[in-house]
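Heads up, the thing below is written out as structure tokens.
== chain A ==
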Amino acid sequence: MAGMNIKSAKILVFSTEKISDPAIDMAGLLKLYYPPTVYTISIPCSSGVKSRWILHAFEKGFDGVFIAADGSDCPYGESCTEKTGKIVSRTHELMKQKNIEPARLRMAAICSVCSESFVKQMKSLNEYLLKNSII
Partner candidate 1 sequence: MDIEKGKTYKYLREKREVTQAAKDNQKQFSKIKKSILEALQESDLTIEQLTQKLNMPKHEVVYYLMSLVKYGFVQTDAVDDMDEYFSYKLKK
Partner candidate 2 sequence: MNKKIGVYLCHCGGNISDYVDVEKVRKSIENEEGVFLAKTTMFACGDANQKEMVDDIKKNELDGVVVASCSPKLHLMTFRAVTERADLNKYHYVHANIREQASWAHSDDKAGATEKAIHIVKSAIAKVRLAESLNPFKIPSKKAVAIIGGGVAGMRAAIELSNMGCPVTLIEREHFIGGRVAQWDVLFTTNETGKELVTKLYNDLVKRDNITLFTGAEVISNKGCIGDFKLKIKIAPRYINEQCNQGNLQKAINACPVDVPDEFNFNITNRKAIYHNFPSEYPQYPVIDIKHCTRCGECEKICESVDFNQKEEIIEIQVGSVLMATGFDSYTPADGEFGYNRFDNVITLPQFKRIIELSDKKLIFKGKEVKNIAYIYCVGSRQIEGENKYCSRYCCTSAIYSAIQTKKIFDNIYNYHFTRGIRTYGKQEVLYGESLKDGDIYLQSYENDPPVVFREHDKTIVKINDILTAKREMSVEADLVVLVTGMVPRADNSVASLFKIPKGRDKFFNEIHMKLRPVETVIDGITICGACQGPKNIMESVNSALSAAAKSFSYVSKGELELEPIIAQIDKDLCTWCGACIEACPFDAIKMEKQDTKDIAVINNSVCKGCGMCLPVCPTDAINLIAYSNSEIESMIDALAG
């Protein structure tokens, strides 16, 4: 990629239709800017993300993956935070096996109005990925 002026890291966000999507949409509405190389794939619940999807994303060239978790707001029950956490730790293990820096996968609860916190997370992950020259 020599010669290309890379300004931001490519980040895949697993967001959720009822909870974090509204927050991400609202970030747009409020013009809270974040890197345009952040892409979302929306699913019903953050506890449904499969490790293989995350690994697939790294394989295909994503620099970072972020799970915008439902947290305690999950419409499917309180166990969500814990379950999403387990997905992350399991995947971190798999990443280590494949020599992928585990810090490239992050998760945080993003409630339906957490636009600012979403943007903060994106900026911070982006900075981390750029600083540690993951890309």
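As a convention for this text, a residue touches a chain if its C-beta (ideal position, glycine included) is under 8 Å from a C-beta of that chain, and two chains touch if they have at least 3 such contacts; residues count from 1.
Per the selection procedure, all candidates are chains of the complex that A comes from, given by their letters.
In this text, all values refer to a predicted model and were calculated from it rather than measured experimentally.
The candidate from 1 or 2 that touches chain A somewhere in this complex is 2. Considering their complex, residues 7-8, 10, 12, 18-19, 21-22, 24-29, 31-37, 39-41, 43-45, 47-53, 56-57, 60-62, 73-77, 79-80, 83, 87, 90, 111-113 of chain A touch candidate 2.
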